[in-house]
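Note that one protein chain is taken out, while the other chains of the complex remain in position.
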Amino acid sequence: MTVVKETVGIRQSGIGVSAVRPDAQEKVKGDFIFSSDLSSEGMLWGQTLRSPHASAKILSIDISDALSISGVHAVLTADDVPGENIFGLERADQPVLADDFIRYAGEPVAIVAADHPEVARKAADAIRVEYEIFSPLVDSYAAITAEAIHPEGNVIRHLNILHGDTEVVGDVVVEGEYEVGMQDQAFMGTESGMAIPSPDGSINLQISTQWLHSDQEQVATALNMPMEMVRVTLAGVGGAFGGREDVSMHVHLCMLALHTGKPVKMIYDRNESFLGHVHRHPARIWYRHHASSEGLLVKVEAKVILDGGAYASTTSAVLANACCFSIGSYSVPNASVEGWGVRTNNPPCGAMRGFGNVQTCFGVEAQMDKLAKELSLDPVEFRLANALKSGDTIITGQKITGTAPVREVLMSLANHPLPEPPSDNILERPGGTGRTTDGSHVKRGVGFAASIKNLMFSEGFDDFSEARCIVNDGFIAIQTACVEVGQGFVTLVHQIVQEILGIEKVDILPADTSIGSAGSTSASRQSWMSGGAVMKACEAVVDSLISDLSNEQGITFERIGTVLVAPDGSASIPVTDALQGRNYDETVVHRHAPTVPLDKNGQGDAHVSFAFAAHRAVVDVDEELGLVRVVEIATSQDVGRVLNPIQARGQIEGGITQGLGLAILEEIVLVDGKIQNANFTDYLLPTAMDTPTIEIAALIEEPEPNAPFGAKGIGEPPVISSTPAVVAAIRDATGLDLNRVPIRPEDIALG
Amino acid sequence: MDKDKRSTGYSLSVNDTSHEISKSWLGESLLYVLREKLGLYGSKNACEQGECGSCSVLMDGVLVCSCLVLAANATGRDIKTIESISDDDSLTDVQKAFVDAGAIQCGFCTPGLLITIHDFLETNPEPNVLEIREAISGNLCRCTGYGRIVEAVQIVSKQKSVGQGGSDDSS
Partner (left out) sequence: MEFHIASSTEEICSLLAEDPTREILAGGTDFMVEVNFRQKDPSAVIAIDRVPELKQWRHDGDAVSIGSCVTYREIERGPLSTIVPALAQSARTVGSPQIRNIATIGGNLGTASPAGDMIPVLLALDARVTIRSINGSRDVAIDDLITGVKETSLADNEFIEVIKVPILKGPQEFLKVGPRNAMVISIASLAMVTDPEQTTVAIALGSVTAAPSRAREAEEYIQGFLDWDAMTVSSSALPDFRRLVAEASSPINDHRSSAAYRTHAVGVLGQRALLRIFESRDDG
C-alpha cells in the first residue's frame, strides 16, 4: 500500500471552508477512543437483566444463585436504587429498575457486575424472577381510552391546533390515512460507558450521550447525590441520531461502581441496544385536505396518533412537532389538527432525527400529490403555488420572521437534470446481487417531496449553551459541554476561532459537566446554540482585548475580520498579534430568542426558526416482485449559510440515506410488544448497494437573521422529505396508494 | 497438531507480535480478545453477526469479521488489524483520502472500512462505482450514506492509475 508521509494538519479554514475534522486522524488510525474502548485497572463488567414480557407484575426476585457464581461482585435490583427510582427526559416516569410492574419487553429488572462479561451474562441468567404476566396493550388507538398502564395515564399529551375558519370547505377535497412504522436510530456504536468511583464518594461517569447535563441531573436524582458529586464526561460517540438523548445504562453503571468500589464498564450488544434506547414513534395519521379549484390550499384537517410506548421520553415535544408542521412547507389559512401521544406496552419511543416532522411529512406530501392529481396540476407547480414564504403565518399563528426560501428550494430541484435511463447491468437493477430482475421488468418512477423543520427547542424551553474561551499567551482553548456525535461540531469550533481570532491551533477541552450545559446535540441546534456560544466567547475575548488596548494606548479598536482597526484607520493589528503575551478567560451563555408554549388552541410563537428542504427521488421498481432500487435522490436545502461544504454534504447524504431506509427497509417488527428483529440481520440498514447517488441541486444561502453566521441547522431536513419522495416515486412507477412505510416488497407485488 | 489443548492457553500473532492468551471462556471471539485482552480497540464491535464489518481484520491475508472468528482458532494465523496499516506519523493513501473526502463522521465504521478498502484495492486497483459499492456492502455506515466513502476510494484509485505513470510510490 502507498504510504503518504503526511499527517492531518488543521488548515487555514474560517467559516465556509471545507475544514478537515480535527479528530479525523485519530479516527482513521483506529486511535479515537469511543465509549466502548474505555478500560481501567481492575474494572468489572456490568450486565442488565431485562424483562422478556411486555406487561407483567414482578412477584419475586431471587438473586442468591447469581451472587454465588464465582467472579460476580454485585447483583442489584430496584431495592438498591439509592435515590428516587425514577427518571425521564421531559418528565420522570420511568423506573431505573422495575420495582413492581413491567411495562415493556426489555425493561431493566436487575443489574450485575462481574469480572468477565460472560460471567456477568451468566449471572444475569441465574437471577430468578417470578412474573404474573398480563396481556399487553399494544394498539395506540385503543390506548387513548384503555385502562391506564401507568399511574400518569395513557395519554401523554393531547394537542389541538385550531387556526382560522375550521368550518370552511374547499372546492376539492382529498382524504387519506397513513402509517409510519417504528424506525431505529441504529447508531453503529452501541450504548457503552464506564463509571469510576472516587474515594470521596463521588462518581465519574464516562459515557456516549447527547446531553451531559440532563444525564447528570437524572443520575444525581436516582443516586440521591448532589449534582456536583456526579461528574459526567463525554466518551467517544459512535453516532446518535436522537437515540442517546435519554438515559440508558447511566444510573446502572454508577450504582454498580458505587456498590463495588470498582470501575464498571458496560457495553450493550446489538440485541440489547434495540431494547436500551427509544425509537422513532410509529404514527397513524388521517388527513383531509381542502383546496380551491384554482389550486390553493383552503384548509387542512388532521388527526395524529403517536405511539410513545411505555414511557414518556420526549413524546410531548415530538407530538407538538408532528402537529405544528402537519401542513408541511405550505401556507394554509385554516386548519384543524388533533394529536395524541399515547402510552402502550410497546418499547418506549422518543427522539430520532426529524423528530415528529418525519411522520406527518410522509402523510402531507402524499396528500399534496393527491390534490395535485385531483386538480390536474403538476405536483411541483402545485407546491410552488402554496409554498410558505417569509412573512407568512403558520397554523400555530406564528409569523415567519426569518427566511423561508421554499420556492427557491423547489425550483432549483425541479430544474436539476434527471439521471440516465435504467442500467443494463443486472446488479444495478432492483434485487441487486439476487439477480431477480431483467430489464423488461423495470419501471421507473420519479417523486417529489418538500419539508419544514423547526430548529432548536420549542414551546418556552429555556434553551441555552455555555462556552468558554481561554487565551493563555498565544495558546487557545475552547470548552463547551456540546456533544460531538459525528456531526462535526469540533470542526466548526476551529473554524469559528479562526474566523474571529485568526488563530489556527485550537485545543478543544473535553466536554463534561465542569462547565454549564450546552443543551442536547439534537433539534439541528448545536451550530446555532453552541456555535453561537463559542462565537460569543471569542468575541468576548476580543472585547476584553480592545478594552485593554484602549486603556493602554488610548485607541478604541474595532474588529474587522481578524484584524483590529482604529476607527480613523490610523492603526491596525491582527488579533493574533495583539493577543501575544496576554491571558483571557471568558465564559459566555448564548440563548436564542424566547418562545412560548402552545395555548389551548395550539396557537403561539412556539418555535425559533424554520428550515426547508425538498427531495426528488428516482426509482426503478420491479412491480411483479415488489423490489425497489433507488437510482438517485436529488435535493435542495435551505441552509442559511454553508459553514463547511464537505460536512454539509456529509450530513445531507447521511440523512437522506436514513430517509431512504424508512421508506423501503427499516422497521422494528413487534408482536405483542416484543421486538422480532433486534439485530442487523433482520433490521435492514441500507448498504452501499442500496444507497443511490445523491445529487445536491442547490444549497440556498439566504442568511437567517439572528443566527450565528446566518446559518441554519442542516442535520434534520435531509431525513424528513426524502422518505415521502421515495414513496412518491414508487407510486409514480406503480400507481399504487402505498400509505404505509416502510414499503415491503409484498405491498407492491400483492398491492 | 497438539492432541489436546485442554487447560492451556494459546498464542496469537497480531500485527507481527506474538501474544500468549490465557485460557478463559472458549466462546471468546477474536474481536473480544483483540480489544479486551490485547488492548487493540481499533477493531469495533457493532453487531457481532458479521453484518456490519466494523470488526474487519485480515487473517492470513483474508478479510474477515473478527467477531465471527473463534479466538482460539486464530492461533497459528497471521492477524493484521487497523493498528498495523500505518506508522505513528503517517497515513496510507486510503486513510488520507478518507480525511480529505469527508468520509468520516462518527468514525465507528471507519477502521473496518479502511481494512476492507485496502484489501479491495490490492486486487482491484481501478474499480468502478458498482464494484466499490459491492466491495463495501458488508460494511454498514449509519452517518455518511456512503457517498464520501465511495469518493475516497475513487480518489485513491485515480492516484494509483496516475501513479502507474511513474510517480513516487513508497509502498
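Lettered A and B in written order, each chain numbered from 1.
The working rule: contacts are C-beta pairs under 8 Å (C-beta built on N, C-alpha and C of every residue); 3 or more make two chains touch, one makes a residue touch a chain.
Source: prediction; values computed, not measured.
Note on the undisplayed chain: of the listed residues A:Ser18, A:Ser40, A:Thr166 or A:Asn271, the one touching it is A:Asn271. Only one of the listed residues, B:Glu36, B:Glu51, B:Glu83 or B:Glu151, touches the absent chain: B:Glu51.
Screening A:Met689, A:Ala707, A:Ile720 or A:Val741 for touch with the missing chain picks out A:Met689. Of the candidate positions A:Pro421, A:Gly434, A:Pro567 or A:Gly735, contact with the hidden chain is made by A:Gly434. Only one residue in the set B:Val33, B:Ile104 or B:Ala135 touches the chain that does not appear here, and it is B:Ala135.
By the touch rule set out above, chain B reaches the unshown chain at residues 1-2, 4-7, 10, 23-27, 29, 48-51, 53, 56, 59, 62-65, 67-70, 72-73, 75-76, 116, 134-135, 137-139. By the touch definition given at the top, chain A reaches the unshown chain through residues 121, 269, 271, 430-436, 438, 441, 624-627, 629, 664-665, 669, 671, 676-677, 679, 681-682, 684, 686-690, 744-746, 749-750.
Heads up, the rule we're going with is that only the chains that are shown with their structure count from here on.
Separating the CA-averaged centres of chain A and chain B is a span of 29 Å.
Of all the residues in chain B, the ones that touch chain A in their complex are 24-25, 27-28, 32, 35-36, 39, 41-49, 51-52, 54, 81-83, 85-87, 89-96, 98-102, 104-111, 114, 118, 121-122, 130, 132-134, 136-150, 159-160, 163, 169-171. Here chain A touches chain B in the complex through residues 1-8, 18, 20-21, 23-34, 36-37, 39, 116-118, 185-190, 236-241, 267, 269-270, 425, 427-428, 433, 485-488, 646-647, 649-650, 653-658, 679-681, 685-689, 691, 693-694, going by the rule given at the top.
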